[in-house]
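Every protein chain except one is present and positioned as in the full complex.
Showing subunit A:
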Amino acid sequence: MDPKLKKTKDSSSNSANSPDSTHSSFLFPDEVLERVLSLLHSHKDRSSVSLVCKDWYNAERWTRTKLFIGNCYSVSPEIVARRFPRIKSVTLKGKPRFSDFNLVPQYWGADVHSWLVMFAKVYPFLEELRLKRMTLSDESLKFLATSFPGFKALSLLSCDGFSTDGLKAIATHCKNLTELDIQENGIDDFGGGWLSCFSENCSSLEVLNFASLSSDVSFDALEKLVRRCKSLRILKVNKSISLDQLQQLLVQAPQLIELGTGSFQQELTPRQYEDLETAFSNCKNLQTLSGLWEATSLHLPVLYAACASLTFLNLSYATLRSDELAKLVAHSPNLRRLWVLDTVEDKGLETVGSSCPLLEELRVYPADPFELDLHHGVTEAGFLAVSHGCRKLHYVLYFCRQMTNAAVATIVQNCPDFTHFRLCIMNPGEPDYLTNEPMDEAFGAVVKTCTNLQRLAVSGLLTDLTFEYIGRYAKNLETLSVAFAGSSDRGMQCVLQGCPKLRKLEIRDSPFGNAALLSGVEKYETMRSLWMSACNVTMSACRLLAKDMPRLNVEVMRDEGSDDRQADKVYVYRSVAGPRRDAPPFVLTL
């Protein structure tokens, strides 16, 4: 460590004027403390450490290299720069989660640029940037690419505001790039030319994911890139890559651990088919498989050889039937995570239950979310079947059109270790289809049985009873998503008063009003954020909240044409940075 820097530190800690600090620095030299703390990686642990005493606060801030900011508006670039001098990796999250579902207007904010400017000044050796739900422009990407000579890893999830031109800048200028991970962003795709911008000297890529981009890339450029990057372990291509092209890529990169295929439908000659099969069987390290667009039973068998080592199979873009899935999972006994479309139906899920005893995570997405036809998709039967066979299940995301209280109760009895239970009964306010009762008892069973529950998303017809249960039993709950549920303020009050670990609460279209909002006045500072939209909150209550709690930002967005007194969309979050300075006109900061 630079002795000059150390001196400054010592004097500042000595000037703390407490006998303890001098005493402890005699007993426990900074170097030792820092050495120990540099082994700490979890940001939660580091937060705890920093609260112990001033010495530890300082030691911690000097040794922190990875920055995690769950809400970009909870703190400012300046504050961060002052506190942490040595950051190499940043994770920044921006918009409220409901922005994924179009509930947040465009140009809301969460622009990364001011952060980048600060990073360039204070962290010139920044290596990694991971953004989620942030807005960034092509200019920002260019700035990023040219301001950090050692930049290695860029991950963009659910971001917007940029185009493939920005990616060109990254590919061109980041000579030591190890990771480029572009997922599900609202991006303007002007063509696949960005891929060709990687220099011929670039051989450091370990992660390349462009699965969600639509344009064709130069296959020649891609193949050469894959060939030179011997450390490539994650490759997820987009739909423009055909099966025979995939085969050529696999031949160059049999060491892959995660593969996202391109389009899985193509007329292949027998020779090509065989080559593809061989290529897959040579991938001995494959743990994750995704992509598989338009996959049919014609080509799925080429995968069987690779399935034995698979732990994560993402079929959520493949409209498979139950028999097709059955064959696949029969070859994949080691699956821990499985994502499917509901085209596999209950029958398909039954085969999952019988073939994948190690399954820990299941996600079933709807192939046709706006279709009301009850005869397609999955029901409670499929979920039950999986719970019978996969007792280690702890994460579920399940879209269905019908559910019963009894089924859910049985499911959680079979699998009491749920940490993430996200059930989406797609018709809002849908009751138990057998008894016609509310689904209160279902979620009651979940929170009573699954004591480790961290994340819960509720749906169906729900009264305040559901929330009473949640408040009473869900003592480890951190994230709760509510839509079209509840009967009165009491519901929300129960949750706010009862869930000590609650961090994120997002509510839409539910009858919670001012009393509910204000009952959490003391709670919100312990949480990351609260979102309420299309509820019954008025401006006056929001103003009251803002006035009483200066360290909360209370932001309201009003729908056009609605009553001046209604607070249609309310976003409340704790912040040490004060109110936003970049709020657009439609965001009212109270």
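We adopt the following convention: a contact is a pair of C-beta atoms (placed from the backbone, for glycine too) under 8 Å apart; a residue touches a chain by one contact, two chains touch by 3 or more; residues count from 1.
Throughout what follows, contacts and distances are computed from a predicted model.
Going by its UniProt record, the hidden chain of the complex is named "Auxin-responsive protein" among "Auxin-responsive protein", "N-acetyltransferase domain-containing protein", "Exosome complex component RRP45" or "DNA topoisomerase (ATP-hydrolyzing)". Among the residues A:E34, A:E294 or A:D417, only A:E294 touches the chain that is left out of the figure.
Note on the undisplayed chain: of the listed residues A:S488, A:S575 or A:T589, the one touching it is A:S488.
Check A:P85, A:G186, A:P333 or A:G578 against the missing chain and you find that the one touching it is A:G186. Looking at subunit A, the residues touching the absent chain are 98, 100-103, 105-107, 158, 160, 184-186, 212, 293-294, 316-317, 319, 341, 365-373, 399, 424, 426-431, 461, 481, 483-484, 486-488, 508-511, 533-534, 536, 559-563, 566, 568, 586.
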